[in-house]
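The other protein chains are all here in position, but one chain of the complex has been omitted.
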Amino acid sequence: MTKVYCIGCGVVTPVGNSPETVLAAVREGRTALRLYQDTPEPYMASLLSREGFSGPSFLEHIARQAAWSAIVAAGIDPAGPRVGLVLSTIKGNVEQIGQADVSLAASANRLAQALGVKTAPLVVSNACISGLAALLQGMRMIRSGDYDHVIVIGAEVQSRFIVTGFQSLKALSLEPCKPFDAARDGLNLGEAAAAMVLSATPHSAAEIYCSDSFPKNQFSATNAWELVSGAVRNDANHISGPSRTGEGSYNALRCVLKGVDPEELAFVNVHGTATRYNDQMEAIALNRAGLQNVPVNALKGVFGHTMGAAGILESILSMYACDAGIILPTQGFSQMGVDPAVNVSEQERKTDKMAFVKLLSGFGGVNGALLFRKGGAQ
Amino acid sequence: MDQLITELKLKVIDALNLEGMTPEDMDDNAPLFGDEGLGLDSIDVLELIVLLEKNYGIRLKTPAEGKEVFKSIAVMADYVAANRTK
Partner (left out) sequence: MKHVTIPSGASLPELYRQWAGDYPKFFKMDTLSKLGFLLTEMLVAGEEGRFTPREDRAVLVFSREGCLANDRHYAASMADFPSPALFVYTLPNIVTGEIAIRNKYAGETSAFLMDGLNQSLLWDTVRQSFQDPVTQSAIVAWINCPSDTEWEAQAWLIERNDLM
């Protein structure tokens, strides 16, 4: 099976606009989560500043920004005939509903045009797992032999539409969320954009990860991050509540862990939305998959739930953390609140392992898992 | 109270898209949730919470409160009669 590598990343978040600065922010426990009062009921969210922005679509603006960073880091020509584009967003420009064409397909077209991509773009909209599903789609496109590079972008902006919707489901917490905690009472919403350039070859024309924090000699051609395998599985149970036995999540994990020793994993970066049901379900799935001792972490206590961006943003941070030899802390966690327990901590931990699993779940009963491994590591 | 019960049944049928059902089909005391009942689920609870606020000005805070109030049409009617602000 053709190997697929990540050769460039870009992020736009309320705590930084490069993977290095965001990593530092997460390590310092910073977050942009705060209370907003611009809807009938207040809500806790991590939002980007729109100061100085005046274009037609803030969503497309941040998606473009993240994509450009990734393209520059990767050193590819986006106009090549074998360069693909996959966009992950759940609600796109929905804040303009009734005033403009808010179709996600139109957004993807405009993005392709702005970035100079010539091939027909595809939107993956698979609820909260979209970012992970988009990465899987990019992997498949490269493995098909039809593409050398795929730009995978995840982006989401918040709006009255989304906020009031989650409020009607009573899914939101008015405090910074507490993944896996005994007192957890719901999720927070977030905004971000994140992009990866996937490639059939492990090195880029530009020098990857070339910054002061990551000395060049650490990143030779055999050392790029590999997207090894991914799977999406449905619970076949309920459209908005997770399976009580973690069916789909467990099945997705089982698929990507085939032939993999859990001992190899530095951590599993999970969905961890801090709703009563999600975290409990993930705990069950992780235990069923034999991962009860593997360190677990969740990042939504920093960024909130960035929906279409989550799978990509959280994976990027996981790669950078692993490179730095650390397991990022789970902000918001203090007391175990799931049974069976999971190996989660509010402290930063050390690791010397070079592989991790990204796990997500979403409405519609979808669950996704993706195994990342540092190239050259076995 | 009879009028309120019929009115509630009609609103529930409409809000929850219970196709083909009429007030005559609904037993006042039958459980709304669970297998013996109409088999309503967690989204239905949330929709009934909206129904109470929209039509009767009653604000329930959590689905857990809802489960108690929505035990049956009769229980709902008693609760509405006692707490309505509209």
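As written, the chains take the letters A and B, and residue 1 is the first residue of each chain.
By our rule, contacts are C-beta pairs under 8 Å (C-beta built on N, C-alpha and C of every residue); 3 or more make two chains touch, one makes a residue touch a chain.
Note that the structure is predicted; figures quoted are calculated from it, not measured.
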Hidden partner chain, touching residue among B:28, B:47 or B:78: B:47
Sole residue of A:34, A:160, A:244 or A:276 that reaches the chain not shown, by the stated touch rule: A:160
Touching residue (missing chain; options A:45, A:67, A:83 or A:127): A:127
Of the residues A:67, A:83, A:108 or A:286, I need the one that contacts the missing chain. A:108
For the full complex, which residue in A:247, A:323 or A:346 touches the chain that was left out? A:247
Quickly run down the residues of chain A that touch the omitted chain. 90-91, 94, 97-98, 102-106, 108-109, 120-127, 133, 137, 140-141, 143-144, 146, 160-161, 164-169, 231-240, 247-248, 251, 255, 362-366
Go through chain B and note every residue touching the omitted chain. 15-19, 43-44, 46-47, 50, 53-54
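The rule we apply is simple: only the chains that are shown with their structure count from here on.
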Counting only Cα atoms for the centres, state how far chain A is from chain B in Å. 40
Chain B residues touching chain A in their complex are 41-43, 46, 50, 62-63
Quick check on the complex: what are the chain A residues that touch chain B? 168-170, 238-241
